[in-house]
Every structure is written in structure tokens, then in C-alpha cells.
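Note that this complex is displayed minus one protein chain, with the remaining chains in position.
And then chain A:
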Amino acid sequence: MGKDECKTMLDALNKVTACYRHLVIALGSTSDSQNLREELKKTRKKAQELAVANRTKLTSLLKDKNISKDDRAEYERLWVLFTSSVELLEVDMKRSLEIGQDFPLKVPTRHLIQTGMTGSTTTVAARAMSVQNMKYEADANIDTVDLKELETEIAQVDQMMEEMEMKVQVAPWAVEAKQEAGAELKSTVSVGNSSVGVISICEEEPKETVEGETGLMKVFAGVIFTAVLLIAGILGYLVINL
């Protein structure tokens, strides 16, 4: 059905937007590298493809006059989700242009900010592109070449957003969210089906003390507790029977 397809595509766009933001945060820091720039480029292009696909699908659904009121409300909600996603993407693209210009890679001495992040972002990019491993095939001067492309792409996205605002008459304030406050604390199943997703188990915030080991302790305590319960049950059964 149109709705499920929409939701899947929206989930995919949401995932790629989140990964793109993650990559842009690493720009200019010690995690920055040629690879990162290439990852940014690929993720960005994928995000734009998904955005265009989503837009076409949603506009065709919204233009249809013969849909029920409930359906229309649902499509409007999906539309608001879509526009928020594209807005976030646009802001991140603009920021990545700025930071990319301020921190070029092809200089005699790079002056990247030493933020404490030293790992690579390959896995994040692989998640965005829905592949197992990323392949890097760009030239050495990707950081300057890509910026020009980025500028044109930003202009394109801006234009798309303007068109969207003009052509589609959806009042965002009239949409009611399905999730109440604190909904994120419940199960981590998202709106539709997300591809290549790892249903995460949420960790506690790391303090400057024991991490990871607290999880083990919890499991251990649980095992002991169940064993005690079992023994108590067996003893009780014996007492009743004797």
C-alpha cells in the first residue's frame, strides 16, 4: 500500500539524515580525513535521492482527491515529518560547506581541532549507504572539488523546499503527533520498517567510573535472584507436601 511504502522511504531518509549529521559533526576535528569527505559526499547524494523520491511519492498521494479524511491526515503527518527531515538536511549541508571551507585538507600543515575523537566514521557511513563496507575511490583533492558541488546541491535543495512550500498546502500546526511525551522510552520500533537497522539496547551515560561492567553485574544479580526464587519455590513445595 502507498502508506507503508511511504513510511519505509521516510524511515530510510530519517536514517540517512541522522548519519549525515553524525558525519558533519566530525568535520574539522581529528576524525576528519579524505575518507570522511568522500563519505559526506556519498551520504549527501543518497539523502538527496531519497528526498526527491519521498517528495514525488508524497505529493502524488496528497494531490489525490479521492482519499479518506483519515488517510489525508496521515499523509499530512508524513509530509510534516518529511519537511522536518529535509530542513535538518539542508542546515547540515550548509554547515558542512562552511566548515569544509574553513578546514581544508590539502595544506602543508593541517590545523584540525584536536577534539579527542580519533576513530574513523566508516561504519556510520556504511550504515547510511546500507552497505557492508565502504569503498573509497576519490581523488586527493576531493575537499575543494566537492565544495563546489555542495554549493550547487544546496541551491537545489533550497529550490526544492520553496517549491514544496508553494505547491503543497499542508498546515503543519494542524498536524497532531502520534507519539506522546516520553514515547521514546518505549520499544525502539520505528514508524515503519527500517532497512539494515540494529535494534539498539540503550546504555547508561558513561560516568568517569565503571562502565560496561555494571551491565554484567546486573545480569549476574538477575541469575542469582532467579536461583534463590527457584530454591524457595522447591522448599515451599516440599514443606506443603510433607
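In this section, contacts are C-beta pairs under 8 Å (C-beta built on N, C-alpha and C of every residue); 3 or more make two chains touch, one makes a residue touch a chain; residues count from 1.
Convention: contacts and distances are computed from a predicted model.
Here one chain is missing from view; checked against "Regulator of G protein signaling 11", "Septin", "Ciliary neurotrophic factor receptor subunit alpha" or "Histidine-containing phosphotransfer protein", UniProt names that protein "Regulator of G protein signaling 11". Touching the missing chain, out of A:Val131, A:Ala155 or A:Ala183, is residue A:Ala183.
Considering the full assembly, A:Arg21 is the residue among A:Arg21, A:Lys45 or A:Arg72 that touches the omitted chain. Against the chain not displayed here, chain A makes contact via residues 11, 14-15, 17-19, 21-22, 24-31, 77, 80-81, 84-85, 87-88, 91, 94-95, 98-99, 101-104, 107-109, 111-119, 121, 123-124, 126-128, 172-185, 188, 190-191, 197-198, 200, 202-206, 208-212.
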